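Just dropping this structure here.
Only one protein chain is missing; all other protein chains are in place.
And then chain A:
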Amino acid sequence: MSAHASYYVPAQSRWPILASVALFLLAFGAATLVNGLTAKSGAGPGLLMVLGGALLLSLILVGWFANVIQESHAGLYSDQMDRSFRWGMSWFIFSEVMFFAAFFGALFYVRTLAVPWLGGEGDKGASQMLWPGFTAEWPLMNPPDSERFPGPQELVDPWHIPLLNTVLLVTSSFTVTLAHHALLRDHRTAVARWLGVTVLLGLTFLGFQIYEYVHAYNDLGLTLNAGVYGATFFILTGFHGAHVTLGTFMLIVIFLRVLKGHFDPTNHFGFEAVSWYWHFVDVVWIGLFLFVYVL
């Protein structure tokens, strides 16, 4: 309980209000941009706002984290502060779990209820009367209105790129853990090596994912517009890919910090937070591989 005496309360900071301005630019700009594109009236000031907001937010994050790192190096953080960070990161990851849960829930609902009902199952006959010729199937290759939503001609074969990607991500979870163990033993070259391998695995995963998207759009007819299979496929894999991108970026930052001599065997929560995040991204992928690709 001795840690109680010295909880660090930072002085005033300009980062949060600037970050709010950046979020405002991003949100307002993105809405303007997307509306302009849909109305085919051009991007207008939207694109500029999005780019400005993104640039501002990046600069703020660099400055804000630099502050935190300085404070940590100055010894201002007690064990209790460390626990606050741990709770913060844990609950943040829980919120991310719930974000994906919404999309997984949508997938399960559509597969097990909505599509069979459209095909006439259950006692809700009315929905079948809308498209009498429709047969329910999953994956849904022929949506009820196939003119507006032309279904995919083919699906991604789970046993090629997706399987390879599974192996890559699972391996990267091990390599980041190896890096952690090396850090605990203070083998700094090994830390950098295993982190480097993890980053490369993440980048390779992303490369394959991009290739798969191009393939899906160009050769398979699997698009956002391909009915609800395409919708669930892209929203789940797309948000996962976005999280892998962010995770890889965070790993790169940690990698550079290790090269700069940051972290020691007892004090490295920044490292741990990123590895937690990476494991989370990995677990989500296992769910995706099973429920989006295989089953």
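We adopt the following convention: a residue touches a chain if its C-beta (ideal position, glycine included) is under 8 Å from a C-beta of that chain, and two chains touch if they have at least 3 such contacts; residues count from 1.
Keep this in mind: contacts and distances are computed from a predicted model.
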item	value
Protein that the absent chain corresponds to, by UniProt name, given "Sugar ABC transporter substrate-binding protein", "Molybdopterin-dependent oxidoreductase", "L-lactate dehydrogenase complex protein LldG" or "Cytochrome c oxidase subunit 1"	"Cytochrome c oxidase subunit 1"
Omitted-chain contact residue, chosen from A:56, A:110 or A:284	A:110
Among A:80, A:204, A:245 or A:267, the residue in touch with the chain that has been omitted	A:80
Those residues of chain A which, in the complete complex, touch the missing chain	1, 4-5, 7-17, 19-21, 23-24, 26-28, 30-31, 34-35, 37-39, 63-64, 67, 70-71, 73-74, 76, 80, 83-84, 87-88, 91-92, 94-96, 98-99, 101-103, 105-106, 109-110, 113-115, 117-118, 122-124, 126-127, 130, 140, 143-145, 148-149, 223-225, 227-232, 234-235
